[in-house]
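Heads up, one of the protein chains got dropped from this complex, but the rest are sitting where they should.
Per-chain numbering from 1; labels A, B and C assigned in written order.
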Amino acid sequence: MPDSKEKILKTINRAEGGDLLSRRFDQFIMGLILLNVAAVIIETVEPIYEKYHPFFDAFEIISVIIFSIEYVIRVWACTAIEKYKHPVWGRLRYMVSLGAIIDLLAILPFYLPLVLASTDGRILRILRLFRLFRIFKLGRYSLAFNLIAVVLKKRRAELTVSLTLLLMLLIFASTIMFYVESEANPDSFKSIPQTMWWGVATLTTVGYGDVYPITPLGKFLAGIIAILGVGLFALPAGIIASGFESELSNQKKDKEEAKEEE
Amino acid sequence: MPDSKEKILKTINRAEGGDLLSRRFDQFIMGLILLNVAAVIIETVEPIYEKYHPFFDAFEIISVIIFSIEYVIRVWACTAIEKYKHPVWGRLRYMVSLGAIIDLLAILPFYLPLVLASTDGRILRILRLFRLFRIFKLGRYSLAFNLIAVVLKKRRAELTVSLTLLLMLLIFASTIMFYVESEANPDSFKSIPQTMWWGVATLTTVGYGDVYPITPLGKFLAGIIAILGVGLFALPAGIIASGFESELSNQKKDKEEAKEEE
Amino acid sequence: MPDSKEKILKTINRAEGGDLLSRRFDQFIMGLILLNVAAVIIETVEPIYEKYHPFFDAFEIISVIIFSIEYVIRVWACTAIEKYKHPVWGRLRYMVSLGAIIDLLAILPFYLPLVLASTDGRILRILRLFRLFRIFKLGRYSLAFNLIAVVLKKRRAELTVSLTLLLMLLIFASTIMFYVESEANPDSFKSIPQTMWWGVATLTTVGYGDVYPITPLGKFLAGIIAILGVGLFALPAGIIASGFESELSNQKKDKEEAKEEE
Partner (left out) sequence: MPDSKEKILKTINRAEGGDLLSRRFDQFIMGLILLNVAAVIIETVEPIYEKYHPFFDAFEIISVIIFSIEYVIRVWACTAIEKYKHPVWGRLRYMVSLGAIIDLLAILPFYLPLVLASTDGRILRILRLFRLFRIFKLGRYSLAFNLIAVVLKKRRAELTVSLTLLLMLLIFASTIMFYVESEANPDSFKSIPQTMWWGVATLTTVGYGDVYPITPLGKFLAGIIAILGVGLFALPAGIIASGFESELSNQKKDKEEAKEEE
């Protein structure tokens, strides 16, 4: 039995060797996930949903059935892994692992309303939101997720420092602007938290234009803040970018070395 | 005959040596292409077109005649190249090469309406758009195109990964913002696809200001998304920029080495 | 006595070794500072302040008492440091050091109105602003501040040059745009200082959209200024970012070397 379990696990996990069935299964699940994401997005366009909602509903049911079977198989077969060997405790331990929780969150929004028999619109709305968690199921098959996770981990120290500086600057800039502008411009700079909305829009250079200073002193200070602050706000971007590139070139080197050793 | 064909081909292709005639021809065609692009752009300014449209029409006819002659000569002379040696199959194979297709698309918008005898405004409009394909004829003479093509090819892996992450972030941010804002702000955040317009404007930091969150929670989440997301959206820019620079410095080195070897 | 002073100083300063009491004290003061910053920010939201102002006022008094005691202890104990050994002149010299001034500015806004018996709204408002100086008290405990100070110092030359260029460009662009736009668009481009507000918003790419050129010539020039200028305005950001990264990697190396020597 454990042998067949192992085989099944290998098939439904990311294909590493040349097993054709495993690769086909990967492609099928990835396609299904992407179609689910597309469905969640397109469903919100009301004229389309109204016209085609039987299709959307049917697709949802089929998807949930497939994802549920996948979940049950995974829980059943996990005992083939040394870590989760015990038939009860091992399975429970597997069920609280990150991958299993994501798998559960991907199907739970469908079952919960049936169980709760709730018709509260708010809760149903939030549960629909959880359907987007299906996108994280891709994490098992896509290397991009692993990459960004590695970069964030390796550059944690730099990112913490720069995000701290950035938050300080945001607080400081917003406090000054609040004291300077709030009298002349009470709608936009009503309180410091509200002024921070201006601060984020300015320092990230998004600049929607819904909030901007109108007094000469406010404009002068906003100009100085923008010039000085834009540099600091570009820091995390630069850190992530350089971490990303060095990580990718490391992986390339590793692959080349692995090839040479063969 | 093949000898004269070869000579003609060399003349109309990008001059590599010091052949004066070939260089003059290059400059003439490049100038004509640039004038065509300028004409396409300026024609759309109605007061100018109304006043000078005989000139624009005459220029269009002359350009098409020259480009047509160029196309015919290229198809006729291509048999001088080893690859397209066969008088029929070789020529057909040449006609489906990228360069030949671009050359054809550059003149087709002029001939098609005559053939189709169509007076449908929509089709004529779209055909006029195709005239801009003439700009790609520059690709044969300009190195900038080759450079960007090389960079995109060499950094394909990095760009794919970063564009995937970016798309994930865009979908995720837009879904959250849709659920948070759509009730209070139904015009701007009507559906997830519409919210993605906000997402692109925010994460690229363009920030037109036609769409922005108005609820406190929406502003708070938008602020966090902007701060975190701007870093990821700067990734492709950084990857292209560094690829571009390393490619240019490689070319410099190659040239210097070529010189030293002489 | 000096021995106990030294011990007290070590306790209230940033913990370097494994002294548990000192580390607990650090965490307590840092938490108190962060709560104070949060209080300053949240207080400005009127509905919240109206409802909970007794809590805010009580928290302010408690904070000032703690910070005052800390200040008095620091001044009293500073004579344990060689530099400030003299009981009178040493203490005075300590009181004009940067750290001591920040500590004083953090509590002064509370005492001054009592001493001045002023009820002038403006002065009280400005004094409240000074409460934000408490954030700089974090400087003693947080390494992020030291880091940015080091980077700014090491890259001073580069930053001066690039800020000079940037200011020149801003002046030049604003002067040209003022002469081009002021007639057609007198509200937005009323004077050169006002046009500089447009210049900052454009060259930092914030682009609120409250000011933009409307004449064709103005738009043409603004486009060229934006394309050329954005590069220069990204300079200080790039300089700070690269300085920041090289500083952090230096610190890493230092730590590793220190470990190897052990």
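The rule is short, and it goes like this: contacts are C-beta pairs under 8 Å (C-beta built on N, C-alpha and C of every residue); 3 or more make two chains touch, one makes a residue touch a chain.
Since the model is a prediction, treat every value here as computed from it, not as a measurement.
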{"item": "Residue of B:80, B:166, B:192 or B:222 in touch with the missing chain, whole complex considered", "value": "B:166"}
{"item": "Residue among B:106, B:201 or B:225 touching the omitted chain", "value": "B:201"}
{"item": "Contacting the left-out chain in the complete assembly, out of A:25, A:94, A:189 or A:208", "value": "A:208"}
{"item": "Absent-chain interface as seen on subunit A, which is shown", "value": "205, 207-209"}
{"item": "Contact set of subunit C toward the excluded chain (per top definition)", "value": "157-158, 161-162, 164-165, 168, 171-172, 174-176, 178-179, 182, 190-194, 196, 201-202, 205-209, 212, 216, 219, 222-223, 226-228, 230-232, 234-235, 238-239, 242"}
{"item": "Where the missing chain touches subunit B, by residue", "value": "37, 40-42, 44-46, 125-126, 129, 132, 135, 142-144, 147-148, 163, 166, 193, 196-197, 200-201, 204-210, 233-234, 236-242, 244-245, 248"}
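We adopt the following convention: only the chains that are shown with their structure count from here on.
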{"item": "Touch-based graph of the chains, sorted into line, ring, star, complete or other", "value": "complete"}
{"item": "Cα superposition angle of subunit B on its copy subunit C, in degrees to the nearest 5", "value": "180"}
{"item": "Contacts with two or more other chains, residues of subunit B listed in rising order", "value": "205, 207-209"}
